[in-house]
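With one protein chain held back, the other chains of the complex are shown just where they sit.
Right after this comes chain A.
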Amino acid sequence: MAVVFEKTKGLTDIPFHYCPGCTHGIVHRLVAEVMEELGVLDKAIGVAPVGCAVFAYEYFNCDMQEAAHGRAPAVATGIKRVHPDKVVFTYQGDGDLAAIGTAETVHAAARGENITVIFVNNAIYGMTGGQMAPTSLIGQETLTTPYGRKPENNGYPVKMCEMLSTLDGASYIERVSVYDVKHILQAKKAIKNAFTAQLNKKGFSMIEVLSSCPTNWGLSPNEALKCIKDNMEPYYPLGVYKNTLEEVK
């Protein structure tokens, strides 16, 4: 019988700990499939964050380091400077990448550090039970914004792709989502472009994935996917923000 679908070799057999309906599983699979398709699993070294994806080092089927909260781009920098010909990536959430680790993110990009960052933006701190994230939307109710996020108190959500695309060291920056099949396929293409940029030694690449958190948003998985489309996408427009790959063509 012909095999029509197989789990990627880029993931281990350890079951995910993620909540039902969480999109981390999809993003993990896409990253793993891309690495397998590019044939880089044997030379990949990943860096896991602190947050919901803290156990990512168990799931990706390659060498991994677990970083302190927000420090993944610095850890990845250390690894890449030792092994410039290996493929080094980080997998980070919004609190990790855009709050406590903002400096590490911005300066890794400014240096043109030849690494790939997978940024999962679900606009909330999931692991700690649903606090405001730097990317939480205006009006969003969380444990720490029980009356909704108010600009006069909490300021405005951070747009990382827009910020980082202004830096000369950034080679490939794209924002994607995973709320339906079409967008999942687009996300995979974007992730492949980011890894390709690294393989071509173009510098820092980041893919921001608009994701859902049904548990802490208090929505069903389907409602949560719809919420990405209706509420997140208007504030965080999808698209390619920086692409130096085209220039070489």
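Keep in mind that, in the parts below, a residue touches a chain if its C-beta (ideal position, glycine included) is under 8 Å from a C-beta of that chain, and two chains touch if they have at least 3 such contacts; residues count from 1.
In this section, contacts and distances are computed from a predicted model.
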{"item": "UniProt protein name of the chain not shown, from \"NADH-quinone oxidoreductase subunit NuoE\", \"Nucleoside-binding protein\", \"Sulfite reductase [NADPH] hemoprotein beta-component\" or \"3-methyl-2-oxobutanoate dehydrogenase subunit VorB\"", "value": "\"3-methyl-2-oxobutanoate dehydrogenase subunit VorB\""}
{"item": "Residue touching the undisplayed chain, where the options are A:C22, A:C52, A:A74 or A:I207", "value": "A:A74"}
{"item": "Candidate in contact with the missing chain, chosen from A:E37, A:D63 or A:E141", "value": "A:D63"}
{"item": "Sites on chain A contacted by the missing partner chain, in the whole complex", "value": "41-45, 47, 54, 57-58, 61-68, 71, 74-83, 86-87, 103-104, 106-107"}
